[in-house]
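Removed from the display is one protein chain of the complex; every other protein chain stays in position.
Letters are used for the chains, namely A and B, taken in the order the chains are written, and counting of residues starts over at 1 for each.
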Amino acid sequence: MMEIMEGSHAVAEIVKRCRPQVISAYPITPQTHIVEALAQMVADCELDAEYITVESEFSALSACLGASAAGSRVYSATTSQGLALMFEVCFNVAGMRQPIVMTIANRSLGAPLSIWNDQQDSISLRDSGWLQFYAEDNQEIADLHMIAYRVCEDHDVLLPAFVCFDGFILSHTYEPVDLPSQEEVDAYLPAFTPYHRLDAEAPLSMGMYATPEYYMEFRYEVDRAMHRAKETFIRAGREFGEQFGRDYSAFVEGYRLDDADVALVAMGSICGTAKDAIDEMRDAGKKVGLLKIRTFRPFPGPEIAEALKSVSTVAVLDKNISFGSGGAVGTEVKAALYGSGAAVYDYIIALGGRDVRKRDIAAVVDLAEKGKGDLFYGLRTEVL
Amino acid sequence: MAKVEQEHELFTAGHRACGGCGPALAARLLLKATGKNVIIAASTGCMEVFSTPYPETAWGVPWIHSLFENVAAVASGIEASLKKQGRSEKVVCIAGDGATFDIGVLCISGAFERGHDITYVCYDNEAYMNTGIQRSGATPYGASTTTTPTGACAPGGNPLPKKDMPAILAAHGAPYVATASIAYPNDFVKKVRRAINTPGPCYIQVHTPCCTGWGFESGETLAMAKLAIETGLWVNYEMVNGVVEKAKKVRRKPVEEYLSRQKRFRHLFRPARQDDEIAKIQAIADANAERFGIDIKVKEPAE
Partner (left out) sequence: MALGVGCSAPPGRALENKTGAWRVFKPVFDPETCNRCGTCAQVCPEGCVHETEEGTFEPDLDYCKGCGICEEVCPKESIRMEKEEK
C-alpha cells in the first residue's frame, strides 16, 4: 500500500512486520524517530517484542547479541557516535556469526561534533564482517531491511548487516513508500531458525577463545561467509523482485551508463541528486552516467569493473575520508578498476551534512573531465 | 568407577586453571547449585580463559562469552529472548571482579536498574588476575599488585579502598544481594539457589582467593578464604531489599594472621614492619565488624 511517510517511520513499519522478538536500541539523532515509533508500536500492542531501554549503544548491541544467541530475531538502530561506541561489539557479533540487522541513519563522526549526514560511520566499520547495504530512497531502505534479514539468517551466511540510509536527508524526509502487508512480509521472510542457540537441551559453549592454532581459520570462515553472501543476496533480491515487483538482485545499478564517457560512482541518497544532474547534462549533450553501489560489503569489485569497462573517466563521490589516504569507496573502486586504463578520480564531498546540488555534481564531472581529482570538493577556502 | 563420575560434573576437569584455583572451585559449585537448566553468560577473565580454549570447553551447560565488560548486557538480551520464547532456563552471569567492579559497571548498572530476572555472580580474587595481577576496584587496601607495586615512593601498596559493590547493586533495587566464600561451599550453593529463584536482578560476590596472585601455597586456598572471614576483612552476609539480614559471626582474629601469609602483603612485614599500615587494615576489619555485627559476644563471667 502506497503511503507518504517519513523515512524513519517507513523503517519502523517494516521492522515491525519483520517480527523481531527483541529490540534493544539507544536513541541518537537522527535515528530517534525509528526507536520512538517502535516503542509506540509495542505500547499499542501492535508489535509483540521485548523492548529493552538500554543504557548505551554498547549495551544495545550486546543485548542484541545475547538475545540472538538465545534464538530470537533481534533489531537495533544507531549512527555516528553510537556506532563508534559499538565498535568492539560489532567485531564480536560478526565473529560470533549472529545475524543481527541494524539500521544506520548515516551521520558524521566527531570531533568536531556534527549531527548531520555523511557515511563515515558505517564505512569506518568496513573491516568488521558486517554486510553493508545503502539505500537511495525510502522505498529502498524499507525493502532492504526485509532482504537483509533473509540474507543474514541464511545458514550459508550467518553474518550481521548494516542497512544504511542518509541521516536527515532520508530519515526525516517524507516520500511515497509502498509498504507490504504483514502477510506479504511473512511470505517473504519466514520465522527465524537459528543455526544453533543457547539451549539447556543442547548445551554449547559459544564465543570460546582461539589460540594461534585456530584463530586464522575462524577469520577465514567469516570472509568465506561474506563471499557466500553475494550469491544469497542475488537470490534474495531476485525473489524479492518476483514477489514485490522491485528487483534487488544486483549489487550495483547503472543509470544512463551505456555510452557514458564519464561515470559517477556513489552510494546512498546522493544518487538521486546525481540522476537529476545527469539528466540535465545529457540534455546539454554530455555523455554522463552513474553507477550506484548498493552493497558496499561484500564489495562488488568484479561487478564494478564489468559495469565500467567501456568508461574512460570515473568520478567517485565519497561521503567519507580515510585521513592520509583517500575516500574509502574511491580507494576500493580504483582497486577494482586496476589495469582497466580508466582515469579514476576521488571526490570527498558533502561531509558533515554539507548540501550537494545538481550544479555540484556537474562541477565534479567538469573537474574529472579536466583531469583534476583526488580532492575535497567545495572547500570554503575563505574560512581556512 | 571413579572415572564415570567425571561425566556427571557439569564443570569438568581438564580445564587450565592453576592448581588450587579458587575461581575454578567457584565454577564447579555454581553449576552444582544451578543444575542443568541454566544459561551461563561469562565475561573475559581467568575463568573464561582457563575453561574455554577452543575446542576444549569445561562447561556442560549452555555458555556464552562475548566481551570483557558486557556480560550483564548480554544476559539482559538472553533474558528478554527467553521471556519472549516462554523458556525456563535461569540466566546467570559469571564474571571476575575486574569485569564487574570496573570496566563492566556501565552494563551491570543498566541491567540491574532495568530489573532483569538474572543472577550475577562475581568471583572476587581482588585483582585483574588473568592479565597478570593488576589492581582492580576490588583490590583491598594495602595489597601489592603490579600496578600498585611497592617502592621507595609507595611503601604501602594499594592506597585505595575496596569498592562496595554489593551496596551499589542493592541501591539499584536488587531484591537479593549476598556475599559468599568458597571457604563455606554449602553456604555459597544455598545463596546461588536463593538468587536464581528470586525474581529480579540478584548479585552474589563470592570470595575466591588466588594462590598465584596473592602469593600462597596452592593447598591453602580455602584456609585463606576462611582467614579472610575470621579476621573480618571479608564478611559473608545477605541483603534482602537493601537491608542486611544475616551476617556470619566469627571469633575474630587479628588481621596480621591473614596478611602475614600472603606475598601481596609481605611489604607490611619485611624489610621492616609497617605498623601504621597494618593498623589501618585492622581498622577496616573493625569497621566491618561494627557495620555487620559479626563479633560473637563473649559473655562476661559473673562476679
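Here, a residue touches a chain if its C-beta (ideal position, glycine included) is under 8 Å from a C-beta of that chain, and two chains touch if they have at least 3 such contacts.
Because the structure is predicted, anything quoted here is derived from the model rather than measured.
Here the missing chain is touched by one residue of A:Glu221, A:Glu242, A:Asp276 or A:Asp355, and it is A:Glu221.
Set against the missing chain, the residues A:Leu189, A:Met208, A:Leu257 or A:Ile278 yield one that touches it, A:Met208. Contact with the chain that does not appear here is found for just one residue of B:Pro55, B:Gly86, B:Pro271 or B:Pro301, B:Pro55. Only one residue in the set A:Pro30, A:Gly95 or A:Gly353 touches the chain that does not appear here, and it is A:Gly95. Taking the complete complex into account, residues 95-98, 158, 195-196, 203-210, 214, 217-218, 221 of subunit A touch the chain not shown.
Although one chain is hidden here, its contacts on subunit B can still be listed: residues 1-3, 5-7, 9, 11-22, 24-25, 28-29, 51-52, 54-61, 182, 185, 211, 217-223.
Rule of thumb we're sticking to: only the chains that are shown with their structure count from here on.
Spacing of subunit A relative to subunit B, judged by their CA centroids, is 44 angstrom.
Residues of subunit A touching subunit B in their complex: 21-22, 24, 48-50, 52-56, 58-60, 62-72, 74, 88-89, 92, 96, 198-200, 202-211, 214.
Contact residues on subunit B toward subunit A in their complex (touch as defined above): 36-39, 41, 48-49, 52-55, 57, 59-67, 70, 73-85, 89, 106-107, 109-110, 113-114.
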